[in-house]
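A protein chain is absent from this complex, but the other protein chains hold their places.
In this document, chain identifiers A and B correspond to the written order of the chains, with residue numbering beginning at 1 in each.
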Amino acid sequence: MENKTKEKDILLSLQNIKKYFPVQKSLIDQIFSKKIEYIQAVDDVTIHIRRGEAFGLAGESGSGKTTIGMCAIGLEPLTEGNAIFDGLDLTTQSHEELRKLRKRMQVIFQDPMASLNPRMSLGSAVMQGLKIHYPEKVAEHRDMVITMFEKVGLTPALFYYNKYPHQISGGQRQRVVIARALITHPDLVLADEPVAMADVSVRSLLLDLMVKLKKEFDLTYLFITHDLATAKYICDRIGILYLGKLAEVSTVKEVYQYPMHPYTKALLAAVPVPNPKKRRTEQMPKGEIPNPINPPSGCRFHPRCPIARPDCAEIEPKLRELRPGHFVACRYADV
Amino acid sequence: MSDKKELVSESVPEWQLELDRVGFLRRILLARKWYKGDWWFVLISGIMLLFIITVGIFPQWFAPHDPREEVGPSLLAPGEETPSFIVLAGSDSDAIKFADIAGRKNKVGYIMGSQATQAMRDTLDRLNTQAEEEGIDIIYQPRGGRYETIDEGLEDLTNGKLDGFIASEEELNVAETDFSNFVRIDELRSSKADSFILGTNQIGQDILSRIIWGTRIALIVGLSSALVSFIVGVPLGLFSGFIGGPVDRILTLFMDSLYTFPGLILAISIAAVLGAGIGNIIVAIAVLYVPTYFRIVRGQTLTVKNELYVKAAHSLGARPLKILTKYIFPNVLPSVVIIFSVNVADAILTEAGLSFIGLGLPPDTPDWGIDLARGQDYLRRAWWLITFPGAMVSCVTLAFSMLGESLSEILNPRLSEL
Partner (left out) sequence: MDRDKLVAVKDLSVTYQTRIGPVSAVDHVSFDIYKGEILGLVGESGCGKSTLGKALLRMIDPPGEISNGEIVFEDKDIMQYDDKQMRDFRGRKASMIFQDPMTSLNPVQRVDQHLIETIQVHEKDVDNASALERAGEMIRKLGIGEDRMISYPHQLSGGMRQRVMTGIGLILSANLIIADEATTSLDVIVEAKLADQLRDIRDEFDISLLMITHNIALVAEMADRIAVMYAGHMVEIGDIYDVFEEPLHPYTAGLLGSVPNIQFDASEELYKMPGEPPNLTRPPEGCRFHPRCPKAMPICSRIEPAMTEVEPKRFIHCWLYQDHPEKMLRKG
């Protein structure tokens, strides 16, 4: 598996995590059929995130990326497996202990309008983290918030301090969300599609900001995205997910330039390139993403895979290190 | 510290800066352009309610008379002049007002069955009360002389058996006696005023004063019961929606059953059980509205609970109580404002209904419902008995409803405040 020589370097370790959601059944089904079906959102995933890196989790719908993110910071309980944050097993923490840990693990959500309380002023919203986790420092709260506003580029800070979410633009809202997440100087920031809803020209500003803040605050990012092009600009390492399992993990340069898993190859080829001279010539895999309630046996990608062999339907591939630091879950992928 | 001096900045769009520059008053005026019809509604209903509340707090400033006092003849039409009675004295008498011939030793005549006696009695009461206040030691109590016809009385007046004679204008007109020997020295009225703007009821109470004092009761009952409903219903709804599970189901079941009762009937039942008194009425009406607050707040809580910003609060590490009070409650509140307004209006109506039936307030309280009840028999003869109390109920109800509806339009944070 992953090289765990420098244990101290690992901030977050997800070990063989599984997350299954029971499917809601109608009353009749509940009476007549005994079997409970599960959506196998995340199935036996192991990831080690190093301190100070930006780790990307990429995939399409049903890949389980958002679920992994929620489980990683303890907002969702795991069905199986462990989430170890800085040596602490999140599954064994009490409610109160977990709540206190929040100041070290924060979230930036996708939809800035929906994630801000419409009735709370921006200054107040950003201050929440301080009020909850550092109530004794009340006198400094306001100044800390103002400093944070300036750091995220919302200047003049006093102008924005008393405004409400509906009075500012989408890009500015996302900055507020970022400010709110960073106010307690967390170790880990889960960014769930943070720029997906922003305009193209605003995205570059936000990404730039996130990179800058990562250096300044010494952050570790878990970056969830479906947009591989954007991930390239902020992530150091990236994991490609398909239907709840990891298909490929390595640095961005490695995965993007030497993709080995057939799914990764297809995914990268599918991403449109903003250069008409470099139009895609590759074929896309047939079929669609299957239902996560009944995933295909063996390798989950086998029904659509161009290089599938008979045993792919029987044996589940494990992650193999095919190049240094580059792991692929495919029995027949080659360098 | 770059303060409000000149907030020009690269990053802030021009229109945001401008909105910030205008003062509060200007913003209200700008709001008129923004909200148009609703703005006017709020303004008009606001002014109406302000007036109504002032009247409710200080009825004594506005009411010309005591509402319980018999201040005039019964069933006097609005604006109609109260009957007056002429006091005649002999032309040789040196009396110049009624008080002069109203001493113990005097005798004053009147026609049998005339209303003049009432007028005389009232005037005497007033004179006596006044004398008592001033400390003058006089008692006004003339002897009365009854006569069958006016002419007989006037004959006695001529020959000095009477010091004065009291009769109405109509009564005098049928007299055949020559009036040259007599002098009109005074005019008596049985009531305190010449006329009453809104008339009097069957007891002789001034309707205007009654409805003004009725405002106070209506507002007290209306606002109090709405407040009680709010204080009970809203937290229950928040709690129930937030916590979910079996507790929620039980509470909902209970509230829904309460809700299915027709309002007035429920109020009647509770009032009948609790008995009379203003406190009990308030409670009875309050119970009526608790399920409404509960339902609306619970529904809103369920919606808001699943919003992303609540999840975000959770991920920040906020405690459940804080999430409930700072995140859920403020976003649920706008939907409750309109209910409160309508609640007050409805409470006033219900209270009127209860009093109408006879449950609740003591019978002589100046209350619109009571007046409506008492006036219903007189619909044909004296329409003013129920018209004015009824109009008051409608007006106040309308004002509250208007305010609530238009305020709720404005209170929702519009997504595009340009």
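Of note:
Please note the rule applied: contacts are C-beta pairs under 8 Å (C-beta built on N, C-alpha and C of every residue); 3 or more make two chains touch, one makes a residue touch a chain.
Just so it is clear, the model here is predicted, and its values are computed rather than measured.
Among A:R51, A:H166, A:H185 or A:K232, only A:K232 touches the chain that is left out of the view.
Across A:R119, A:K163, A:R180 or A:R203, the single residue that touches the chain missing here is A:R203. Think of the hidden chain as still there; on chain A it touches residues 60-61, 169-171, 199-205, 207-208, 226-230, 232-233, 253, 256-257, 266-280, 284-285, 288-289.
Methods note: only the chains that are shown with their structure count from here on.
For chain B in complex with chain A, the touching residues are 1-4, 7, 9, 11-13, 16-17, 19-20, 307-309, 311-319, 322, 326-327, 330-331, 413-417.
Chain A makes touch with chain B in their complex at residues 73, 75, 99-103, 106-107, 109, 111, 114-120, 128-129, 132-133, 153-156, 158-159, 164, 166-169, 177, 180.
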